[in-house]
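See structure below.
Every protein chain but one is kept in place in this view of the complex.
Chain naming follows the written order as A and B, and within any one chain the residues start at number 1.
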Amino acid sequence: MEALEMFTSDRNADVYTEELKLNLGPQHPSTHGVLRVELAMDGEIITDSWCDIGYLHRCAEKIGENVTYLQFTPYTDRMDYLASMNNNLAWSLTVEKLLDVEAPERAQWIRALVAELNRIASHLIAFGTYGIDLGANTPFFYAFRERESIMQLLEKISGARMLYNFIRPGGVANDIDDAWMDEVSAFCDDFEKRWVEYNTLLTDNFVFIQRTANIGILTKELALSNGCTGPVLRASGVKWDLRRDVPYLEPYDECEFDIPVGEGTHGTLGDCWDRYWVRMREMIESVRIIRQCIEKIPPGAHMEKSMVKMYKTPLKPPPGEAYVRCENPRGELGFYVVSEGGNSPIRCRTRAPSFCNLSVLDKLLPGTMLGDAVATIGSLDIVLGEVDR
Amino acid sequence: MGILNNTLPSNTVTDAVDGVIGWGRKSSIWPMTFGIACCAIEMMAVYAATFDLDRFGAGVPRATPRQSDLIIVPGTVNAKMAVRVKRLYDQMAEPRYVIAMGACVCGGGPYVKWGYNTVKGVHKIIPVDIFVPGCPPRPEALMDGILKLRDKIGMNDVFRRQKETAESMNRSYGHL
Partner (left out) sequence: MNEAGLHAKLGAAGIDGIGELDTSAKDPFVVVEADALVAVMTFLRDDPDCAMEMLHLVTATEREACIELAYHLCSYQHHHSFVVKVICPRPEGGNHDTWHPEVPSVAGVFDAADWHEREQWDLLGVVFAGHPDPRRILLPEEWIGHPLRKDFVYPSFLGDVPLELDATPMYERGPDWTPPSSEPRPAGEPLIQPPSPPSDRPHAGGQAPAKDEAPADAADTGKEG
């Protein structure tokens, strides 16, 4: 009886609790690499958090100042290694802006096609690993099955499985043929069916919704002030996509596609479920773009003729600077390159979308439960190679 | 098992027991869930359905170093991370094995020249059993590395007294 009274009375009144410092990462399955977060815990509630990054700092900017413009393209692969094509694209556009050249029409369509394929592959990883973060192992195996198909498709045209170095200043490395495009359309047909499977697996799963809805709510103001971009920003209700608003490739101007934004379907606008669902719908929009690219792709050269000559000697852009932004799967990737006329730039600054998206984490975590921290980190979909560079 | 390591002379009985223990060890490698960079994605692909590492008894990644025998180091180790990698390795129980996956971990890779911050190969930090080069290595390459590691584990002597080779020194450096 006494025990029951102890249990039912205000039993917290004379219990002394102490703030606990909890270290999450850098070796932790849910930090998507080597992120380290230090958490101050009051019981199960997070009271404060500090992100600690830099465990994958690989000196990319210093390397950019020492190698030539062409030699730096493979290093951009290794920043956001889940979306190498998109990184190559941003770098190539920057160098082209410095040199005042433009890729031929066909190259632009090929670029859009492979970039969207890579966007699907990247979002598939986000989908699969998010399932693992929240305790659902099956989506991982489904996601990697489709991802393998994309890897094989891209390997056929570029020769590499993951880090392609395919889009280069002036165009693309190889032309694509009709047989390959047929394979891509077959993949698209297949993928749309699989996508419905994913939704039955994870999206509409009751447990999944309970774990993600109303968790990690990122308001529009906070997202904008912290420089969040991409699906993270769109899930907070801002309809902004560089592909539509500042089309940096011709196909994005001509193709029809929607910009999915968060609607707060199962909870509040800007929660983890919204971010997840924006990514899922973006995959289908990418399939739409790919189909239109295959339909409309014009004949022509895949590489700018004047650039082929320039490739024999190191590119020497005139003094100046260029800042180019591209819509990557994780947000807006920007390269700011300052040239003084030499073989290599004197400054090669990267605006990494994950870096800015991650900076909001310290503001999202306080007040939530520890289990929700994992859900929040997973929904931001960071790539540490890009955060640290 | 560590207490019996290298204590007995070689004879028929110890040879047979060695064979059984080696077979057991090599058929149930538990790798650690540990991803650093690009190579980690290829490592995940090896665990996933298409390549299915579970065929070789190594498909159950453990989340903690204390439960795992194998640490695959998949990606560039920099000065800040090296301390952690060494600590993770020190936490693993004997026998423990290391696969260096990728060019950065084998010897610096693309970051060898201007990487002010990167460790030029994880073998500067922890002893490595198998090197799998490539940037990133294909999943087949990693699987080959794991098969090579299986052979290596199977040939390891458990009871027999070993010569003090450089390799056995490496193996026992954790006790120093």
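The rule we apply is simple: contacts are C-beta pairs under 8 Å (C-beta built on N, C-alpha and C of every residue); 3 or more make two chains touch, one makes a residue touch a chain.
Quick caveat, the model's predicted, so the values are computed rather than measured.
Undergrad: Taking the entire complex into account, which one of B:I21, B:V46, B:M92 or B:V119 touches the absent chain?
TA: Answer from the full complex: B:V119 touches the omitted chain.
Undergrad: Provide the residue numbers of subunit A that touch the chain removed from this figure.
TA: 21, 23, 38, 50, 52-54, 57, 59, 61-62, 65-66, 97-98, 222, 224-227, 238, 240, 245-246, 320-323, 325, 332, 334, 336, 338, 340, 346-347, 349, 351, 355-356, 359, 363, 388-389
Undergrad: For review purposes, identify every residue of subunit B that touches the missing chain, sorted by number.
TA: On the side of subunit B, residues 79-80, 82-83, 86, 107-108, 112-114, 116-121, 123-127, 170, 173, 176 touch the unshown chain.
Definition applied: only the chains that are shown with their structure count from here on.
Undergrad: Centroid from C-alpha atoms only, then distance subunit A to subunit B, rounded to Å. What do you get?
TA: So the centre of subunit A lies 31 Å away from the centre of subunit B.
Undergrad: For the complex, which residues does subunit B have touching subunit A?
TA: 32-38, 40-42, 44-45, 48-50, 63, 65, 75-76, 78, 80-81, 84, 88, 104, 110-111, 113-118, 135-136, 138
Undergrad: For the complex, give me every residue of subunit A touching subunit B.
TA: Residues of subunit A touching subunit B: 26-29, 32-34, 54-59, 62-63, 66-67, 74-75, 78, 81-82, 125, 140-141, 144-145, 147-148, 151, 161-163, 384-385.
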